[in-house]
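Of the protein chains in this complex, one is absent; all others appear in place.
Which chain is which? They are A, B and C, in the order written, and residues in each are numbered from 1.
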Amino acid sequence: MTDTETKRYTRADFQSDQEVRWCPGCGDYTILASMQTFLAEVGLDREKVVFVSGIGCSSRFPYYMSTYGFHGIHGRAPAIASGIALANPGLSVWVITGDGDALSIGGNHIIHAMRRNLNIKVLLFNNQIYGLTKGQFSPTSEFGKRTKSSPSGALGRPFNPVSLALGAEATFVARTIDMDRPHTIEVLRRAYQHRGAAFIEIYQNCNVFNDKAFAELTGKEDRLANRINLQHGKPVVFGPNQERGVVLGASGARIVDVAEVGLEALHVHDEHAPDPSAAFALSRLSHGPHGPTPMGVFRDVQRSLYEDDLQRQVSDAQGGRGPADLTELIRQTGTWTIN
Amino acid sequence: MTDTETKRYTRADFQSDQEVRWCPGCGDYTILASMQTFLAEVGLDREKVVFVSGIGCSSRFPYYMSTYGFHGIHGRAPAIASGIALANPGLSVWVITGDGDALSIGGNHIIHAMRRNLNIKVLLFNNQIYGLTKGQFSPTSEFGKRTKSSPSGALGRPFNPVSLALGAEATFVARTIDMDRPHTIEVLRRAYQHRGAAFIEIYQNCNVFNDKAFAELTGKEDRLANRINLQHGKPVVFGPNQERGVVLGASGARIVDVAEVGLEALHVHDEHAPDPSAAFALSRLSHGPHGPTPMGVFRDVQRSLYEDDLQRQVSDAQGGRGPADLTELIRQTGTWTIN
Amino acid sequence: MPDETPTLEQESVDHVRIRFAGDSGDGMQLAGARFTDASAIFGNDLATLPSYPAEIRAPAGTIAGVSSFQVHIADSDILTPGDNPDVLVAMNPAALRANLADLAPAGTIVVNRDAFDERNLERAGYTTNPLRDGSLRGYTVIEVPMEEMTREAVKDTGITGRGVLRSKNFFALGLMIWMFSRPLEPTLEWIKATFAKDEAVMRANEAALRAGYNFGLNTEQFRHTYQVRPAKLKPGVHANVTGNQTVAWGLVAAAQAARLPLLYSSYPITPASDILHELSRYQRLGVRTFQAEDEIAAIGVALGASFGGNLGVTGTSGPGLALKSETMSLAVMTELPLLIIDVQRGGPSTGLPTKTEQADLLMALYGRHGEAPLPVLAIASPGDAFGTMIEAARIALKYMTPVIVLSDGYIANSAEPWLLPNLDALPDISVPFVTGPNSDGKFMPYLRDAQTLARGWAVPGTPGLEHRVGGLEKEDVTGAVSYTPANHEKMVLLRERKIAGIADDIPAVVVDADEGADLLVVGWGSTYPAISAGVRQARGRGAKVARAHLRHLNPFPRNLGEVLRRYRQVLVPELNRGHLARLLRAEFLVDAIGMSKVQGMPFKTFEIEEKIVEMTRP
Partner (left out) sequence: MPDETPTLEQESVDHVRIRFAGDSGDGMQLAGARFTDASAIFGNDLATLPSYPAEIRAPAGTIAGVSSFQVHIADSDILTPGDNPDVLVAMNPAALRANLADLAPAGTIVVNRDAFDERNLERAGYTTNPLRDGSLRGYTVIEVPMEEMTREAVKDTGITGRGVLRSKNFFALGLMIWMFSRPLEPTLEWIKATFAKDEAVMRANEAALRAGYNFGLNTEQFRHTYQVRPAKLKPGVHANVTGNQTVAWGLVAAAQAARLPLLYSSYPITPASDILHELSRYQRLGVRTFQAEDEIAAIGVALGASFGGNLGVTGTSGPGLALKSETMSLAVMTELPLLIIDVQRGGPSTGLPTKTEQADLLMALYGRHGEAPLPVLAIASPGDAFGTMIEAARIALKYMTPVIVLSDGYIANSAEPWLLPNLDALPDISVPFVTGPNSDGKFMPYLRDAQTLARGWAVPGTPGLEHRVGGLEKEDVTGAVSYTPANHEKMVLLRERKIAGIADDIPAVVVDADEGADLLVVGWGSTYPAISAGVRQARGRGAKVARAHLRHLNPFPRNLGEVLRRYRQVLVPELNRGHLARLLRAEFLVDAIGMSKVQGMPFKTFEIEEKIVEMTRP
């Protein structure tokens, strides 16, 4: 049978029979479409894919996928996903989470998932607001943001999710935006190809409670001025005519005019750099995002997979002989026989 | 009365009447002594100081201080401390925590404490092991470490606490080591002077379950070879004859021979750099620690204090007139009168 | 042009129940709330029941997306929003379909005819048009082309595009205001104040409101209007309040009465979030709120604030209460005052997040490891919340203990008129901090008041009282860590006796007695209106039945056992599977019978009534 080779999926194959229930205009729709398109393109079998989520608007995602799914509780998706990945390393496990779910209540699980490097892909739908609970500030909301729970302005500095993931030893870190479907699909593909934990921040517009939070990256002109598309092995340039660039110095990353410093002075992006410092410096270029903002893959390095390491320990312990015997084990602790 | 001016404390003034109950030889003793010495030197009044801890060997610390203290539950000290700081901004609030308490169960509270920037000082006693529960690996234990719960080796990459704090928007980040009391005291002083949240990693020897984890920084020769003492405004040099140094490049921080590159090429440490990228790059020099390891203050920048911002909002709302009236507030929601 | 008005009968009725129903996007909650306020100001007694879909927006036009708001107005005191509406306003087919079964026999249906097109009918699951197929026979159906009329009404207000139809809820509201003879002015004023920033919207809403009103005035479809005269409410200033609002106000009042700064630390969760939202707006009263990273941090911050000398309060719903469990146990051990509010919702797990239920009671009592008793109180209605919060704070401070207060989704969101108490005459519930040594020149943190068994509260910053608290077992009096067997038992018993002793300091349970009754109905929390009304109705049908309602669930009032044993039958209606019944049985060995409903909705009056009638049948 050459059936599997000729098997072709369409986007529709990944749509479940559930009505999609986000607000009209919500960025979640676009990301859903990108995901379904991506899965059809890469040709993954439905039964091999599991979507795990927490609680939030974004966390309804699994219901709309025709794959396996687990709509968990608030903040705990990374733990549930880790269990699934441990139980069955053959699955493709995706975590869908929001800025509140991942970075407020679930922050600890996220950073541990990154350092452990199980093969789970975390998609953080960052709308910089709590959507489901109708509009409180989140840990990525800007300082001073007025919301239901902060009528005179949110306090504290928001997290920069990319910086946080890099500080937590993540092996794959990327950023994309709902509106840009080809870019989203490309980032999903890269995350999928990465053997290990992946952290993907997706800027997602909540048109009801935080409309236009990412306008600086979506408006026609703004977009040209502000999007820095990271490309491996290329100097970091951007702007309508690629006339601006990024240099890395002792005080971090800096925006320059290419004409002034020359192309050679620009930072050449290296996704695979073992040291995350350059990626971290790039992540500091914008916070919010405001002004020029790097998009794409910040970091993609190889590190042994938790599941593989564990499997290796088990195999080593069994010395290739398969599971030992419980009786034998108990007897080794010291037994005596009464006749 | 000039009483307050002549008031002098000694270390003994900060010792409580409780017997100190760590294992003989534990690094915690030294840190306790450093803290008591520091408090006496800086002349803080006992009643103005609060120590808050979680659970762990290190978390017994508050019992041994003659100040106010709160021995909390595992991982939650930053939350309790934040409440105390909010209730009474005049206090000096210190969190004592371990690598398990702070980075395993309490990771989320720590990173949020950093981004919020309340005036609390977090001292993380990092012995890279669970002491109190008798020797399981912690999130800072090295890969492959054999412990009670990892007889064939711990999996996952350990956190680098300094990197993590920097990725979480900390305004003050430092590292010191139990054995070096003057250095510890100096770092405590700097943390105290910093108006904001402080994160201090203290390498602490657990001689019972993880002896000599920091030998590379304590042995006479090793110490000379490996300790990089960060000094603000100075080029980063180290080694027995200050013959080695650190340069910062596009691929992060690198160790060089000063003779080879020249003093001018070295990175000049700037604690107050608004961008944490250089501090982050320095934090990547060692992981574990193995080899040359920066010690001292990585970052010390000013950002508005959470408590101050909150107080300002309240004052603004009151428009200088003091608290408004509940009756008035209720009436504003719409009332009617029945006679 | 009142002079052109066709002559209409004005029928006087003692009460009427109206349900506004439409798509989530149709603004039905707003229409209902405005109608309620207009009626409140008019002087009616009233009760409301909002109901909306789970948090996510369902697709427009579907049953899942229907949102409704029922309001009951009356000329005498009423208790519940009413089981069956007399009038149903249905903005689309789905709203009609979802609510028709509840409509009272021969009730009136006011429909937005324009929404009954094929697409909407299909979305609602209708195969034929109910307006045409005779299925509404027996009801009075009034078809109104609301969209057309709204469009017409707003055309000169500057509003365009999608915005045009947004005002149609005001059209419906105007029509109802006319139909029930309410004054227009309060609503007009509200519109002016609320939409001050967007004049086009303001004018559109006003125009739509007037158009609806005038439509009633001018249309022959309406045979008569209704008049519900003002009720004889207690004299004084009234406000129309929801439970989340009165919880917030009660907390502010409690802090004032305790002379303490209030710190409310919470993590948003439906249906408790509005308490956070309310309190966040009270900075001018000196209130500080803290949105924590999760529920565990939220209670940790509140407990820290209490240690620091504030009135520390945290609020949440079931899933959050579960997360706070470990820290509550710490609060029990450290014996610090702390309020924990649980606005219960449908469970288990995420369950029915926007629906009401009472299934957290046993968790409130027992959901902690080790022996960790603490007082539990419950709120009976929005108006009752204010006093309950002050009572909870009084107990927390006087006995140095965490206190759980149970509310629920129904109390949180439904509204009732409430007589403002005299806020200048709040009880003094303040408890002085310890300021000096309490034992031979020394400070003993666990030295207890002989009567209350409360320890002293010494806050950081006080010279000479430096001490340490924590979660390890405490030595009696000194508060030092102690692992001694006898001390542990002593402390477990002391903590238990302290809480049990509160029974002497709370009012005895009052029975709404009935000469000759041998059935007692016992309730707690939000079942109050339904049980009271059900008892009233049953008595009207000749049943002999007594009634008691508990605010204090731990400890119980001292006389409760005696009261229970007076009756041959004890019925305990609860929105759970028998929590209170179980507690009464274990505590008093009385054969309390549970009456259970777990549908995410309050009891209906008739359900209670029927059950009583059945149980009292000779």
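To be clear about the criterion, contacts are C-beta pairs under 8 Å (C-beta built on N, C-alpha and C of every residue); 3 or more make two chains touch, one makes a residue touch a chain.
These numbers come from a predicted model, not from an experiment.
A.B. asks: According to the contact rule at the top, which chains on display are touched by the left-out chain?
C.D. replies: Even though it is not drawn, that chain still touches A, B, C.
A.B. asks: Of C:Ala47, C:Leu217 or C:Ala322, which one is in contact with the hidden chain?
C.D. replies: Checking the options C:Ala47, C:Leu217 or C:Ala322, the one contacting the hidden chain is C:Ala322.
A.B. asks: Quick one: say which of A:Ala33, A:Cys57, A:Ala81 or A:Leu266 touches the chain that got left out.
C.D. replies: A:Ala81
A.B. asks: List the subunit C residues touching the unshown chain?
C.D. replies: 53-54, 64, 317-319, 321-323, 325-326, 329-330, 332-334, 344, 346-355, 357, 359-360, 362-363, 365-372, 470-473, 481, 483, 485-486, 488-489, 492-493, 495-496, 576-577, 582-583, 585-586, 589, 591, 597-601
A.B. asks: Provide the residue numbers of subunit B that touch the chain removed from this figure.
C.D. replies: The missing chain touches subunit B at positions 19-24, 55, 57, 60, 71, 73-75, 104-105, 107, 130, 132-134, 136-137, 139, 148-152.
A.B. asks: Which residues does subunit A use to touch the chain missing from this display?
C.D. replies: Residues of subunit A in touch with the missing chain: 16, 18, 45-48, 50, 52, 55, 62-63, 66-73, 76, 78-88, 90-91, 108-109, 112, 310, 313-314, 316-319, 323-327, 329-331, 333-339.
The rule is short, and it goes like this: only the chains that are shown with their structure count from here on.
A.B. asks: Any idea how many Å lie between the Cα centroids of subunit A and subunit C?
C.D. replies: Each chain reduced to its C-alpha mean, subunit A and subunit C end up 40 Å apart.
A.B. asks: Compute the distance, rounded to whole Å, between the mean C-alpha positions of subunit A and subunit B.
C.D. replies: Each chain reduced to its C-alpha mean, subunit A and subunit B end up 29 Å apart.
A.B. asks: Mind checking the centre-to-centre distance between subunit B and subunit C? Centres are C-alpha means, answer in whole Å.
C.D. replies: Inter-chain centre distance comes to 44 Å.
A.B. asks: Of all the residues in subunit C, which ones touch at least 2 other chains?
C.D. replies: 283, 293-294
A.B. asks: Among the residues of subunit A, pick out those that touch two or more other chains and give their numbers.
C.D. replies: In subunit A, residues 104-105, 107, 139, 152 touch at least two other chains, as defined above.
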